[in-house]
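All protein chains of the complex are present and in place, except for one that has been dropped.
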Amino acid sequence: MTVDETPILVDPEVTTPVTPHRRREWGEVVILYGLSIGLALGISAALVAFTGGSWREVFSAIVEGSLTRPGRWGKTLAQSAPLLLVAVGTIVTTRSGLVNIGQEGQLLMGATAAAFVATRLGGPGPVLLVGALVAGAAAGGLWAALAALMRYWRKVPEVISTLLMVFIAFSLTGYLLSSKSLLLDRDPARANRSVTSGQVPSDVRLPTIRLFGNEFHSGVLIALATALLLAYLLGRTVWGFRVRMLGHNPRAAQRAGVDEARSGTLAMATSGALSGLAGAVMLTGGVANYRLTPGFSNNVGWEGLLVALLARASALLAIPMALLFGGLRTGSGFLASTGVERKIVDVVQALLVLALLVPPAVLYVRQRRRALAATRDRT
Amino acid sequence: MGDFLGAVGDVLTSSTFYASAARLSALLMFAAVGELVAERAGTLNISVEGMFLSGAFASALGYHLTGSVVLGLVVGIAGGLLIAALQANLSHRLPADQFVVGLTLNVLVVGLAAFLDSNIKPVVEAASVLEIPLLSDIPLIGPALFGQTWPVYLIYPLVPAIGWLLYRTRWGLEVRAVGENPQSADVSGIHVNKRRRQSIYVSGLAAGLAGGVFVLGLIGSFDVGMVGGRGFVAIAAVIFGGWTVKGTVAGSLLFGVADSFRFTLPSLGYQVNPNLLAAMPYILTLAVMMFFAYRSRQPRALAQPFIRGLR
Partner (left out) sequence: MEVRELTKRYGAVVACDRVDFRLMPGRIQGVLGENGAGKSTLMKILIGLVLPDEGSIYVNGERTVIADPLHAAHLGIGMVHQHFSLVDALTVWENVALGEPGSLDPGHTRSRVSDISERYGLDIGPEAVVGDLTPGMRQRVEIIKCLARDPQILIFDEPTSVLTPAESEQLFDVLRTVVREENRAVALVSHKLDEIMRATDEVTIMRAGRVVDSMVTADAEPASLARAMVGRNVSLRREAAAIGAFSDVPTPLDQPMIPAREGEPALAVSGAVAGHDGALVLDHLDLRVWPGEVVGVAGVEGNGQKPLADLLSSLLTLDEGAVVVSGREIPSGRAGAMSRAGVGVIPEDRHDSGCVLEMSVAENLVLADPDSVSRHGVLDRRALALRARELIEEFEIRTPGPDTPLWQLSGGNQQRVVLARELSHRPAVLVASQPTRGLDVGAIEYMNTRIKEAAESGVAVLLISSELEEIAALSSRIVVMYEGRIVGEMDRADLDLERLGMLMGGAGVGVGQS
């Protein structure tokens, strides 16, 4: 660190008057966000127009499909639940200073383990249901913990290992679904070419909640409770305090008694476990007609990760963001009528994330520059 | 075990294996040597995957529109550079987190390529094979090294060019300094983030070219899943190679060989579960990194942002 040679007898930053600038700064913030979101949507609209579609139709189809048509907001809630679970898990790693980008694989491992418990083990339904959820969380957690172990034990960057393990998870699930002795459906009536697991028995499924003509699985409540619980744990407890310390300054944390390897592995496992739980919730909540398929995860892991990026390390903020992305997912099902390929939704999602990265970065630079100009030299 | 060794023996005496291993290695090498430059400047550039795919789609599009392999490759490079521009400016002009940006770009490219592909459906044909007389007649390795389509040969000038750039030019010296100690480089009058952005452009160029070679030199078609993590494997090749040009080339060869194994085995009549074969290169990559990531010395400022006045 450089030596501060500026006189510090007076602390200019302490007395920096803020009130006259407040309004202008807020204006800046609004304009920045407006511009970048506008740009993202503009590009999306241009793409729609390019393929001969109408962005107005696309917009109203998405709103109808996700919200206003009968029964649709229930679907949106059901879609949002796994996104939210993945996102809050990701926030735990982000706060610990780790980069977990293998949620797609962790989710798939969770769904696979849940499928094994739900379709291959016997027992009373509720017990199996809980067992499937726990197994899903455990499998996802272990899958992520492997990456953490490789990082702390062999210095393999977790950015790469979590990603590569997504591909391995896909292969593994594919392998398990390739044989009847493993997970492939044993039902003789199974269509010859269909590669799916057996169906989750009806008493091992998540109970359905009916509300104002909408229905959704009770995984929604699990996700919501998890998000609130983690928001509390991260914000108010000593554990959350230590996680933040680790994320910002691992050496200070080590001195203060936070073991980087142990806490980091725990954070990674927590994140993986929530992704795995998301997979189990999807399976027992009715995705793919209660059957595990090779492409079961269907980008929910990636999108949950994007939700976490949008929520900027806040578990509470992840709730509306998950609803937004869940809405885009369900809404995209209504795009067929507009003649626009539903993949446009993936593009919109990514562009939105990029757009929302920009304003905080710009503001950070400005704020930091002001503070630095007040206190420090350029070296 | 005997079966396995027999299979390995059969593969090793098959000349199609060498040819496909060389192709797939070259493919990784394009992306990896570009990534090497970005990493030496301090960026762990995970959007190389997106640049790869963007280059692949752009070159398919370029060929579709012009019918020329050369122009297809040029458009492919432009596709890689487009993603590089986003990555460079978001993470090294603005201080957005490089992994967040890279990851989002990867997702964006997949969505965009899938969307445009299903709308445009570009028609592509692979470039013609260019056999170098005499040399391509050498048994086993002759066709591998000298009997490929011509875009694959671009790797021969590219690797020494990257080596020259990194070790023989002032620009390369500055890039290495910036990746090791940005504060010192800054004090020495080097524009740290500018060098980092430029090095990401080099990576985008090389990865875009990799995509172009994939589509126009290897397969002759485009599919959204075609890159399938090869960009990440290229990153692993850089780590395996201890951030040197020679090592990166060696890493690309290793992973290319592993990649071709899984294509060659079934073609020789061996029945192995395709899912397990597909996982092999990734498992190998992880296993290899467990040995080499620990030993080699990475650029000290790798993945650390530089904002003047901050550490």
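A and B are the chain letters, set down in written order, and residue numbers restart from 1 in every chain.
Everything below uses one rule, namely that a contact is a pair of C-beta atoms (placed from the backbone, for glycine too) under 8 Å apart; a residue touches a chain by one contact, two chains touch by 3 or more.
In this text, all values refer to a predicted model and were calculated from it rather than measured experimentally.
Only one of B:L173, B:A250 or B:A278 touches the absent chain when the whole complex is considered: B:L173. Screening A:N214, A:N249 or A:S314 for touch with the missing chain picks out A:N249.
Note that of A:V258, A:V300 or A:L317, the residue touching the chain absent from this view is A:V258. Of the residues in chain B, those that touch the hidden partner chain are 168-170, 173-174, 176-177, 180-181, 184-185, 187-190, 297, 299-300, 311.
Contacts to the hidden chain, counted on chain A, fall at residues 1-16, 236-239, 241-242, 244-245, 248-249, 251-260, 262, 371, 373-379.
Keep in mind that, in the parts below, only the chains that are shown with their structure count from here on.
Distance from the chain A centre to the chain B centre is 28 Å, each centre being the mean of its Cα atoms.
Remark: chain B residues 44, 46, 86, 90, 94-96, 99-101, 103-105, 107-108, 110-112, 114-115, 118-119, 183, 186-187, 228-229, 232-233, 235-236, 239, 273-276, 278-279, 282-283, 285-286, 289-291, 293-294, 303, 307-311 touch chain A in the complex. Those residues of chain A that touch chain B in the complex are listed here as 1, 47, 51, 99, 101, 150, 154-157, 159-161, 163-168, 170-172, 174-175, 178, 302, 305-306, 309, 341, 343-347, 349-351, 353-354, 357-358, 361-362, 364-365, 368, 372, 376-379.
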